[in-house]
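Take a look at the structure set out below.
Shown here: the complex without one of its protein chains, the others still in place.
Let's look at chain A:
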Amino acid sequence: MDLSSIKPALLLASLMIAATPVIYAAIGELVVERAGVLNLGVEGMMITGAICGFIAAVNTDSPMLGFMAAAVGGALLSLLFALLTQYALANQVASGLALTLFGLGVSSLLGQGYVGIKPPSTPKLDIPVLSDLPGIGTVLSAHDIMIYLGLLLVAAVWAVLKYTRIGLILRAVGENHDAAHALGYKVVRVRVLAIMFGGACAGLGGAYISLVRVPQWTEGMTAGVGWIALALVVFASWRAGRVLLGAWLFGGVTVLQLNLQAAGVAIPVEYLSMSPYLITIVVLVIMSSDKNKAPASLGKIFHASS
């Protein structure tokens, strides 16, 4: 065993990469749930975003267009969910699960012929001030733009929810849709927009996996990240800042277990591989004590007549 070979700075740098897909998906889902909608289709939207982004990036040779296509793809798929739950008033849990299954299927259909292809590489940003910082310079600098955008997105969602009128309306719709309706807010419209935002974010998270982290296309390559994102929203008790924390924790354990293995730590590999999920579960159990933080109308169907 040689723990000295694990370099903390490099570990933290790869933690940022491992956490990014979860951050995108979870922050999107957080907005959806704050609007009172429970969309369990995150995994499906992520994988759809992953393949849409991959196809666009390969065909246009531009990773940025790829990410845009991923956002559009994720949002389009989520529109299906919006249609089912907001207009057809279908059960949200069932619709969300169906969306995941549908997304997995449609992505492997779209992905035929894209297996084993190399996507264009996403350029790295070298931010001069950041890279000069002692100690954390390596952690924060020389990442691709999507990592920084992810962090900005979390900050933006936090600020919008806390300080702006739009955030207030969104929260009102999520806490009590009847009251919001009585005040004259368009509950359904707000929710559809929130769902689409969630879909776009999940799509970006998926594309981050297929375009940056791996980078390659394989069926089912998101491998459960969407579910982790869903769990993280609960873990974060619907607060943006804590989503970041949770994602880093999950990403950190994921990266750490591989590093521990490479350093030859004498813990059976099976325990290490299940540790990220185990820790997520443990934290969820601990956090579930403050349940009162959930939006009051979460998962409830709204119809103007009722």
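Note that a residue touches a chain if its C-beta (ideal position, glycine included) is under 8 Å from a C-beta of that chain, and two chains touch if they have at least 3 such contacts; residues count from 1.
The rule is short, and it goes like this: contacts and distances are computed from a predicted model.
> Considering only the chain that is not displayed, what protein name does its UniProt record carry among "Circularly permuted type 2 ATP-grasp protein", "Purine-binding protein", "Protein translocase subunit SecD" or "Cytochrome c1"?
For the chain missing from the view, the UniProt record says "Purine-binding protein".
> Would you indicate which residue among A:218, A:237 or A:275 is in contact with the undisplayed chain?
Answer from the full complex: A:218 touches the omitted chain.
> Which listed residue, A:20, A:48, A:78 or A:254, touches the chain dropped from view?
A:254
> Tell me, which residues in chain A touch the chain that this view leaves out?
Answer for chain A: residues 5-7, 10-11, 14, 17-18, 113, 115-118, 121, 209, 213-216, 218-219, 221, 223, 254-255, 258-259, 261-264, 266, 268-270, 273 touch the chain left out.
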